[in-house]
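Sharing a structure below in structure tokens format, with a few things to ask.
A protein chain is absent from this complex, but the other protein chains hold their places.
In this document, chain identifiers A and B correspond to the written order of the chains, with residue numbering beginning at 1 in each.
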Amino acid sequence: MRSHTFCFAALAVAALLFESLRFLENEYLFFAGYVVLQYVVLATAWNILGGYTGYVNFGTAAFFALGAYTSVAAGKLVALPIPALMLAGGVISGVVGLGMGYLTLRLRGVFFAIATLALAVVVQTLITNWDFVGGSRGAYTIRPAAVEHFGSYVQYLFLVMLALAVIALTIAHAIEGSRLGYGFATIRDDEAAAEASGVPTLRLKLVATMLSGALMGMAGAPLPYYVTYLDPASGFNLAYAVNSIAMPLIGGMTSWVGPLIGALLLGSIQQVATVSNWFGGRPEINLLIVGVLLILFVIAAPNGIVGLLGVETRRGGRR
Amino acid sequence: MTAPLLQVEDLSKRFGGFTALDAINLEVAPGARLGLIGPNGSGKSTLVNCLCGTLRKDSGSVRFEGALMDGLSAHQRTRLGMARSFQLPRPFASLTVAENLRIPLLYTVGFRRGHHVPRAEIAAREAELLGLVGLADKAGRLPRDLSQVEMRKLELARAMAAEPKLLFADEAMAGLSHGEVDDIITLLRRLNESGITVILIEHIMRAVMSFSDRLVVLVAGRKIADGPPDEVVRNPEVERAYLGE
Partner (left out) sequence: MLWDPQLLMNAIMSGVLLGGFYAAVTVGVSISFGMLDIVNIAHPAFIMLGSYVAYLLNGSYGLDPILASLIMLPAFFLLGALVYQIYFVAFERRGQESLRGLAFFFGLLFVSEVGLILAFGVDYRFVEAPYIGPSLHLGSIDFPLRMLIPFAVSLALLGSLQLYLSRTFMGRAIAAVSQDPQALRLMAANPTRVKRIAFGLSIGTASIAGALLIVIQPVEPSMGRDYIGRVFAICVLGGMGSFAGTLLAAVLLGVVESLTSTFYGPSWSPAVAFGFLLLTLAFRPAGILGR
């Protein structure tokens, strides 16, 4: 499927979804839907680096929170519309991704992974100690009452995240059939052989890291307006790191479909679990389920749900 | 006297306390058919790795077409015209056989032509290369479905796909039958006639002797012989290296 076709199809589905939710007139669905869509973006972004090139990023929270805190910082200086904030968050996170990649992507993949862990903690410590954005006390953001044409501000945020999800999926899909996608696959399969065949592996890895980081930053930018109170503990919540790995892994890492399925499935389960007080309503049960599923799938179903369903991916390959 | 295609001066490589290559000197003229032989562990593949940029050398210099290769990564050297097959085949496991060839076509040949190679031409070139090595009927299969011998052929085809000026064929014939060895030699000779310099690293003496116009012998990281094949073979040091003390 050509990229334009895919994009139009995705937009059509998105528009349908949005209108259906508006029809149902349940504000909660927009709240919950925002979170699920956020995970669609995070999972897709993670997969561009993790699934396509094989480099594991444990520091999703760093890039995501950078986007969120860019919004907080920018918001204190000048009032900007959400799309502009997303752009800013994307740029900052993309640049950080590029910088970190430049320092660590020449090393073995495992060292890159460990470095991403380090990055998450360093960024969190820096932000916790930065009083301008509230430090450990947190920062409050006033959510505007409403935006023209939309019922409530949350509906607007939902729409923004929906648009970002369409963008992320379009990018992921476009990469897959392209020369870039082939390059990524060779990095995952055998980096030395890729180099010998003329693939500029470092450059491609930097592209993947930058793109992945930027998308995560864009996903984080609206967060202050969604939660209205942001502190480092919630911004850097471990849930983001685990979910952004578990969703592509469980959904299937070889194509754009996997992260989407993983995010929709796991995201919805977690939202339902939060609301319906399973197991006495302890919030950690959520995460425990995700963690256990992650372990089970990585051991038993390496190609995720997509693999289990026997869906043929574009490059016909198994990881 | 044309300028040498490859000039290697005092190349050394150590792994911890172990000296893998000891001050190797080598000159390869364009259009040559060089055979590189030596006992197992003598450093042949390490030499190829250092020349192609997969490994970083410790000292010495490498010049390709007169240009110093210092600091150039492996993919840059491939794009300049050095291609190699790996001693142990390293196919791209998640790509089909045809797609394996597509990679150098996209990233090396494509790069040289500003990324304007039409899809049809790439497909044609894939088919041509697969035909040359006898893998045409396996185009859509995955590497894990290939036999060891077929994987070696794929390795060679992938190196050829990069349209090199200098081709390192690292043990491309291991495990092949008598007839298949002849096929590969014919193929390499044809490549050589079209202008490609070939360095053949092999254990199959029959192939090396019939193909090479010059023989280099490596033992324990040192070059002990370099000259016309019949002379080198009669060299007492070479005999000792192969037959023992």
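One rule holds in what follows: a residue touches a chain if its C-beta (ideal position, glycine included) is under 8 Å from a C-beta of that chain, and two chains touch if they have at least 3 such contacts.
Note that this is a predicted model, so its numbers are computed, not measured.
Novice: Which displayed chains does the hidden chain touch?
Specialist: Displayed chains contacted by the hidden chain, ordered by label: A.
Novice: Which is it among A:Thr5, A:Thr125, A:Ser178 or A:Thr228 that touches the chain not included here?
Specialist: Reading the full complex, the residue touching the unseen chain is A:Thr125.
Novice: Which residue, A:Phe58, A:Tyr156, A:Phe184 or A:Trp256, contacts the hidden chain when the whole complex is considered?
Specialist: Reading the full complex, the residue touching the unseen chain is A:Phe58.
Novice: For the full complex, which residue in A:Leu16, A:Leu238, A:Val272 or A:Leu308 touches the chain that was left out?
Specialist: Result: among the candidates, A:Leu238 touches the missing chain.
Novice: Which is it among A:Leu24, A:Leu103, A:Val275 or A:Leu308 that touches the chain not included here?
Specialist: A:Leu103
Novice: For the chain that got dropped from the picture, name the residues of chain A it touches.
Specialist: 50, 54, 56, 58, 103-104, 106-111, 113-115, 117-119, 121-122, 124-126, 128-129, 136, 238, 242, 245-246, 249, 282, 284-285, 287-288, 291-292, 294-295, 298-300, 302, 319
Simple rule for what comes next: only the chains that are shown with their structure count from here on.
Novice: Can you list the chain A residues touching chain B in their complex?
Specialist: 179, 182-183, 185-186, 188-190, 192-202, 254, 315-319
Novice: Mind pulling up the chain B residues that touch chain A in the complex?
Specialist: Listed in rising order, the residues of chain B that touch chain A are 52-54, 73-76, 78-79, 83-84, 86, 90-96, 99, 102-104, 106-108, 110-111, 115, 142, 158-159, 161-162.
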